[in-house]
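The next block holds one structure in the form of structure tokens; read it before the comments.
Every protein chain but one is kept in place in this view of the complex.
Then we have chain A:
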Amino acid sequence: MNHFPEAWGRPRDDVYGAYNGAHLASGMPNQHTQSPIVTGTSVVGIKFKDGVVIAADNLASYGSLARFTDVKRLHRFNSKSVLGFGGDVSDMQYLDRLLTSLDIRENYHSADDAALSAKNLHTYLSKVMYKRRSDFNPLWNHILVAGLDTEEKPFLASVDLLGTTFSSPSLATGYGAHLAQPIMRKLVPDEEAAARLGKEEAIQAIKDCMKVLFYRDARSMDRYSIAVITKEGVDLNEDVKLENQSWAFADRIRGYGTQVN
């Protein structure tokens, strides 16, 4: 026996050779998510005087393949908040289950449907996302949280895969950040403008954004979900068709899609 405790009770290395630990290793190093697999594209949201409008299309892409065409990327959490998920769909499903268990736990002690406000929910999600990025194992999503805060005021904020949080009268993820944000910012440059904006104008702005995104984003589709969150509750429609499309601007583009020539 020597004075190294890790050797006690083991066959002696000088007699039997060094211990072969091959069977203990899994053979592969630990792997973390390096890139998303099945993805959803932009989510857009805008505040108005009584609440928030949020929308995302119903497509889940596998690379450039339009793989699933009936995917609901808006999740109603309670009567005060809706989440919109961009990015990896399986991570979205994981978060959905996580939030389901959170909701069940929060409702053990009261039947109050909206014990957690949208603001509470956004704080919680930001901690989850930041924890995961700090483990070098991020949940590959960019999430918009839309709803009402604790004072029943319109609330819209985002959290991304790094745990970065951001809030603004209008928000968009993915391609929408480039294509939809300018349209919405023209309408609501600041909080004062959002506090004056009517519901119908807000819905129309979101619909315009979804149309522009369908025109220019190759990972988008023309069916989408839209939710309006006000004090009256959540009005969620999960199968809206894009209206009044006009492809006149593209009539000279040749060589794509189903056109012949």
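To be clear about the criterion, a residue touches a chain if its C-beta (ideal position, glycine included) is under 8 Å from a C-beta of that chain, and two chains touch if they have at least 3 such contacts; residues count from 1.
As a working rule, contacts and distances are computed from a predicted model.
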| item | value |
| --- | --- |
| Chain left out of the displayed complex - its UniProt protein name, from "Pre-mRNA-splicing factor", "Mediator of RNA polymerase II transcription subunit 18", "Protein FMC1 homolog" or "Proteasome subunit alpha type" | "Proteasome subunit alpha type" |
| Among A:Leu24, A:Ile104 or A:Ala248, residue touching the chain not depicted | A:Ile104 |
| Residue among A:Ala60, A:Leu171 or A:Met221 touching the omitted chain | A:Ala60 |
| Among A:Asp96, A:Glu152, A:Glu201 or A:Asp222, the residue in touch with the chain that has been omitted | A:Asp96 |
| Positions on chain A where the hidden chain makes contact | 60, 68, 70-73, 89, 92-94, 96-97, 100-101, 104, 107-109, 111 |
